[in-house]
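Below is one structure, written out as structure tokens; the observations come after it.
Here the complex is missing a single protein chain, while all its other protein chains stay put.
Entry: chain A
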Amino acid sequence: MSDELLDYDDVMDRYDSVLGLEVHVELNTASKMWCGCATTPGAAPNTQTCPVCLGLPGSLPVVNGKAVESAIRIGLALNCQIAEWCRFARKNYFYPDMAKDYQISQSDEPICFDGHVDLEVEGKTYRIEIERVHMEEDAGKLTHQGGAGRIQGADYSLVDYNRAGMPLMEIVTRPIQGLGDKAPEVGRAYMSHLRDLMRALGVSEAKMEQGNMRCDANVSLMPKGSTELGTRTETKNVNSLKSVEGALRFEIRRQGAVLEAGGKVKQETRHWRETDQTTSSGRSKEQAEDYRYFPEPDLVPVAPSREWVEELRATLPEPPAERRARLQQAWGFTGLEMRDIFGSEGALDLIDATVAAGSSAAAAKKWWIGELARRANEAGVALDELSITPAQVAAVQQLVEAKTITDKLAREVFEGVLAGEGEPAEVVEKRGLAMVQDDGALSTAVDAVIEANPDVAQKIRDGKVQAAGALIGQVMKAMKGKADAARVRELLLEKLS
């Protein structure tokens, strides 16, 4: 790593940061932005293409109405104004996986503009102003063969146009200032908010690791007291919450070091490197690219009626922050407990659904972010991709509460359900996990253990009740765990009193 770093706090002593976050969200519409091609993920390369998304001569785009609807709903959820009339524009530039050699986007006439979101970070509220939300199309995907998968030194490159023409929303903030030393955390909180919002709206899977949502993070520094914006860098395609925070923190430290050494920050795009948690220099942006924007003549303007906008406003889900506050109160969790939940992708929705299916909140949280998160992690899948439903988790918890099984046996039930052995009750039945409820059998087992451990039994009789634990353990072992430990303790103490 060639760039020297400065301690974060030292930078903060002397500089204020200014952030600008551009977030791309890929919509989950059934068809592409300009044509009827499917958007099914994971299809074989170039199987979801047509003359339109391949940009063949003579082909023409037609706007996907569902994408416009999603754009408006996103804008409304971000407190934006919705344009009464707007156009698409052509952004002319060459990129090897862009079939028309121009991207259809929106430049100075976005569909949504002038919005804001309020974020609470460590007890303080920050307002992020949204400059615009605009619609555009995604490009295809390049795979470089040879040359370690990078374009430099590759023998050849393959293009997959399945993603070309996928509807993409770009959410752009105004310059964000006044964050003090919390800029990286606020950046992360903003991404987290957007992710939750996209899912709540149902407009995108918003899986950052799969590129459904990616962030270009602009950062610049200005000396404290100054009002003149510094030179910014743009770190492209940062694709996890943690990386957004990391990239912002790294760039602040790197730029701080450059400035402190009397240097100038170079205007450039940079890339976040997950492996060593640093950014590296990409394309120089000293000479701004000339995109030669002009109104897209192949598309008619978009003019959403006010009635439609109001109809869409009425369909907005509860805002994620309000929902969290409501759930926290309903569940009686502390802020720290809630943070555990947010830290686990998708857990909030799953816990909510599990509670709705009849579980206590505490238990639902315990299972999802404990046992089940561990299993998801082991299987390398997302929590909501596990083959168990919130209703099944609630059913397991009800078995625990009915003392049919113990907490420990519950883990075996989960294993069975995940393995496809059936509903929780069936797994208990098939695996013979139900606890022994018969006092007679328990009594016999307790007697046997007392007989086998006369010394310990005597100690208990002498009043050393804490010694009972060892005997209880032995009884449980004899019962193969299928006993209620509290009842065993009762019986044991009864017999030795």
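By our rule, a residue touches a chain if its C-beta (ideal position, glycine included) is under 8 Å from a C-beta of that chain, and two chains touch if they have at least 3 such contacts; residues count from 1.
In this section, contacts and distances are computed from a predicted model.
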When one chain of this assembly is omitted, its UniProt record names it as which of these: "AzlD domain-containing protein", "protein-glutamate methylesterase", "Glutamyl-tRNA(Gln) amidotransferase subunit A" or "Alpha-ketoacid dehydrogenase subunit beta"?
"Glutamyl-tRNA(Gln) amidotransferase subunit A"
Pick out which of A:V68, A:A99 or A:V258 touches the chain that's been left out of the picture.
A:A99
Where A:H116, A:K224, A:K242 or A:R292 are the choices, the one touching the absent chain is A:R292
Against the hidden chain, chain A presents residues 51, 54-63, 90, 92, 94, 96, 99-102, 288, 290, 292-294, 297-300
